[in-house]
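Left out: one protein chain. Kept in place: all the others.
Each chain carries a letter (A, B and C) given by its place in the written order, and its residues are counted from 1.
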Amino acid sequence: MIRILKTRLRQGHRTTKFPLELPVLPDRYRGRPVLDAAKCAEGCRDCAAACPTGAITLNGAPKLDLGRCLFCTECVDACPDGALRYSRDYRMAASRREDLVLSSGEMRLAQRMADDLYRVLGRALRLREVCAGSCNACDLDTNVLNTVGWDLSRFGIQFVASPRHADGLVVTGAISRNMHHALLETYEAVPKPRIVVAVGACAISGGPFRDSPDVLNGVEGILPVDLYVPGCPPHPLTILDGLLRLIGRIREEPALHGVTQP
Amino acid sequence: MTVLRAIGAVPEAVAVLALPPMLLSIIAKTKAWFGGRDGPPWLQPYYDLMKLLRKGVVYSRTTTWVFRAGPIVNLAALLCAATLIPVFSDDTLLGFGGDVILIAYLLALGRMLTVLAAMDTGSSFEGMGASREVTFGTMSEPALFLSFVVLALATKSLSLAEMLGAPLQAAWGDVAPAMLLVVAALLIVLLTETCRVPVDDPATHLELTMIHEVMVLDHSGPDFAYITYAAALKFLLLGSILVHAALPHASWALWIDAPLRVVELAVLAMLVGVIESSLARLRLQRVSLLLAGAFVLSGLAAVLTFYRTHA
Amino acid sequence: MNGTRPGWLALRQGQAVDVSSIPLVDADDFASHMLAGRGRGGRLANLFGRRLPDGGVRLFAFLAFDTDARIEVCAADLPHGKLTYPSVTAHWPAAQAFERELAEQYGVFPVGHAWLKPLRYHGTDDGSAAPWGPFEASEPIPGNYPFYRVEGEEVHEVAVGPVHAGIIEPGHFRFQCHGEEVLHLEVVLGYQHRGIERLLLHPNATRSAIVAETIAGDATVGHALAYCTALEALAGARVSLRASALRGIALELERLANHVGDLGALCTDVAFLPASAYLGRLRGEYLNLTLEICGNRFGRNLLRPGGVRFDISTTMADSMRERLRRLERETLEVLDLMFSQSSVLARFEGTGKLSEERADEIGMVGPAARACGLRRDVRCDHPHGVFQFSHIPIAVETTGDVYARAAVRWLEVQRSLEFLVELLGNKPEGPVFEPIGRLRPNAMALGMAETWRGESMHVAFTDEAGKLAFLKVKDPSIHNWFGLALALRGVAISDFPVCNKSFNLSYAGHDL
Partner (left out) sequence: MIKTGIYGLLRVLSWLPPLPRTCALVMVAFGVVSGVLGVLYALAQHDLKRLLAYHSVENIGIIGMGIGMGMLGGALGKPALVALGYGGALLHVLNHALFKGLLFLSAGAVIQATGTGEIDRLGGLARKTPVNAAFFLLAAISICGLPPLNGFVGEWIVYGALFEGTRSVPRLSAGVSALGVVSLALMGGLALACFVKVFGVVFLGKERTGTRVARATPGAMRAGMGVLAVLCVAIGVLPGLIVPLTGAGVQVIADLGPMEFERALPSVLAPAGRLSLLAMVFFGLIATLAVVRRGLIQKNAVALPSPVATWGCGYAAATPRMQYTASSFAWSLLSSFRALLCPERRLHAPAAVFSEAAHLESHTVDMAEQDLFAPLFRAASRVSRMIQTLSWTGEPAMERRSARASERLRPFVAVVVGATAAVRRGSIHVYVAFIAFTLLVVFAIEVWVAPGAEGHSAPISVMQGAPQ
């Protein structure tokens, strides 16, 4: 007992103050990509050619689909004009699929859930995670939210075992054919009102596994999604930020000192 | 007269009914401190209940009316027991001679219907939880009754309010070691009946290891709210018995008694939190040994008390 | 490199050979040939098939001779229309999953296989029927087959998964139980099947590399390392020492994060809250070190054929060493606390025992094998890259229970920390990345790595144009899942989670 107390005192209290205080992410962290179309050279298609998932489209104004982006470095390396770069902004969860398609302007971040949902679920949100054809990285970084540092429970959010006790699903993975049935059955088992959160490029678009005959390219068209969290895998902060926006715990855009700087 | 008393008891009853989720919060906060985290907000158990009451329900096509009756009968039985168990003062709403037996059997009735509701789902998970619940319930019952024998001997009463009231104070002066053993046995019974570490782990989400949680996997919405609240209420009721047994004192005015008892209950909840933070769970097969231990403790207390009262 | 036997070709990992130089044995003698190799001390490291242009299937078998860093390979051709051969599994259980894979992918029938059941639930590559009977590839429902049963009305079954409690991957466990006792466990996987092997041949090289990294997200570096080694061998490229060192650093950081996380998760499963909370946080700290190096917590985009994409400057290395020293103190303190708690040890000791013979028989690898007393570690047995220069001692325990699997991790955490602190102190100089050239045509090369779960192996083949034509991936989990099933016999079902966590096998890596 004394030993436990001693260890506890040395380990200390570790929960961050987020969202009141923002953590500083390392220089090399690849946050939300920023696209400066003004710098684009006429007719240059290098980035689109380099992109392994076809996330960049150049028909008309250049667009980058965050839902497909794997956050590799290919497009940035390929661009001869520096029109593409990664910021350190971890905020990129969106309420609508189309909000994930970035062009030069600001991104529309996730909004609070609809009022009737919010009245019921705003302060107590229990989620059932379903992993359906992922590489496991998204699951691990979702799980990280339960560790002492992020401590999801302080926001009234909790992951539960039984979908009957849940208010929504968190889906990761590209939805393998073999998990399709189980995913639907789990969704059916959740009492209404319920929400769906798609975490990671796989769940949004199939990610690295897109167009494999063994996957269904994400949850789009299978379940109605309330929150999209892009990334491959998303940083835990990105997921947390998205969930907190969903339950209205982050409303204003906080000033991101130093975070958005490259 | 009785009408007046009943009206006077209303605020007290409301306070008793409002308290249980807070005790769970205290346990959660204690555990959060040991983990080095913030932990859920103080009012989280209340938020959870409110949400569940507003949620829809999903019923399995395997279930029957038994599944729906389970949570209701369980909560009704516990509320009924609440009218017999002294919480704030040494007085109870409807206590009478012989009510200890009724209290224990009301808890058993609640257990029976909860367990049957679990079996109604036709799933091996719920069956597993049901089997564990009745196994450990069966084994904790003799320890509980033997503790009651000791208290009855020491106080010459069969009404719980009296057994835990002023006469017990004298017993503590007389056979303190026996009372200490009874308190220890009651603590083990409390940990077992309310599914706490080292018997069960309320925090785990692993179906195969759970006892209570795995029985209620299929309940949702208001039904689940009843179950969640009933679990908290059970902790309060058994905790009250334990607190009264450990620290008996004569009834003063309610405004002194009530805050004092609340503090004592809070300390008990903290103690449970500390136990949960410093011990790993027992292997399931060893829980029966723990309960046998509780039985031996109360048996020892019985022998000591016999020695005193039958000298 | 000596001791080559007739009918076998010896090679090292990181070496490319002409496909034509691989000796072909008669399909009917294949099993006995393999058993002879086992008799010489060989360990079954891989066994897979490749569809031939004429519709036949060529089998490739890889035996590892761990004591002299040698891999021996042989092949056998099954002609179109007669895809059968005497099963290896009938005499050597280690081949069971590989032969099931053959049956599932190509419809090959290994005659005499005692456990011929679907492995991942998908159709064969040409739509032909797999030997277990008609299997509807268009609507696969995993687990929809006659399970093994312990007969008797009193026996009940517990079916867990695919959607497990907790935030973990999908898989189905079928227990035959009486009371609390598990009489038999059958593990059914395939839910995570994404078609990795096909995606690895994606024309976009980056996509292919990323897919290699996502075989198992928690073993990103381990798989990327084996993948890169195989491709570099095919290209005849030499990676600089500095890049090798950085790969070693990333690999050991991955091991640390996962081992520390696993030990924490073991504590969670037995409800020992303090260690579970502290180790959960510490795992994140190790992930964050990887994040500092390459911008991703799992080491994505760090390794590419030709080197690494991110360098570590001297100042960065110094600050990382400082942090590692602090983390070492904090981690070892918590682990000391954990391993001194009798209530924790009482749950670990004697739970889920596996004997050394059993573990060897089914061909286990990694910490789970080392916990049974088997000295198997690619870093020592088949060293490549930085491990040719710095040696990490093999951590071995003998009891084969949950305790042993935890203790092996505890030892490996200490050794990885020592290794990292030392390596960060004196990294070799040089460039970190140089694109690899063209791949050698009609060749085969082998890359291996000791991921934190054990041996990963990537075998790459090129066609006559020097294009990547076939890439076979082996995750260590495919060896070990059967070990979990065997360890559960006679164990209380409530001890399953802690047992499962002590193995912590990959579903994604198995399902591919």
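Just so it is clear, a residue touches a chain if its C-beta (ideal position, glycine included) is under 8 Å from a C-beta of that chain, and two chains touch if they have at least 3 such contacts.
What you are looking at is a predicted structure, and each value in this text was computed from that prediction instead of being measured.
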- Query: When the whole complex is taken into account, which chains on show are touched by the absent chain?
  - Reply: A, B, C
- Note on the structure: Where B:23, B:87 or B:152 are the choices, the one touching the absent chain is B:152
- Positions on chain C where the hidden chain makes contact: 93, 96, 114-115, 141, 143-144, 148-164, 170, 172, 176-181, 183-184, 342-343, 345-346, 349, 358, 361-362, 482, 486, 489-490
- Message: Need a quick check: the contact residues on chain A for the chain that isn't drawn.
- Response: 130, 162-164, 181-183, 185-186, 188-189, 191-193
- Message: Which parts of chain B face the unshown chain closely enough to count as touching?
- Response: 53-66, 72-73, 75-77, 79-80, 83-84, 94, 96-99, 101-102, 104-106, 108-109, 111-112, 115-116, 119-124, 127-128, 130-132, 134-135, 137-139, 141-142, 144-146, 148-149, 152-153, 156, 158-159, 174, 207, 217-218, 221-223, 226, 282, 286, 288-290, 292-293, 296-297, 299-300, 302-304, 306-311
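Here, only the chains that are shown with their structure count from here on.
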- So how far apart, in whole Å, are chain A and chain B when each is placed at the average of its C-alpha atoms? 42
- Item | Distance between the centres, which are taken as Cα means, of chain C and chain B, whole angstrom | 48
- Query: What positions in chain A touch 2 or more of the other chains?
  - Reply: 4, 8, 11, 14, 148, 159, 161-162
- Where chain B touches two or more other chains at once, by residue number: 34-37, 205-207, 277-278
- Item | Touch list for chain C against partner chain B, complex | 156-160, 165-166, 177, 179-180, 267-274, 276-278, 281, 341, 343-344, 346-347, 351, 492-497
- Query: For chain A, which residues count as touching chain B in their complex?
  - Reply: 1, 4, 8, 11-15, 119-121, 123-124, 126, 148, 151, 153-154, 156, 158-162, 164-165, 167, 188-193
- Note on the structure: Touching chain C in the complex, chain A uses residues 3-4, 7-8, 10-11, 14, 25-26, 28-30, 50, 52-53, 70-74, 86, 128-144, 146-149, 159, 161-163, 173-174, 176-179, 181-182, 186, 207-209, 212-215, 232-233, 235
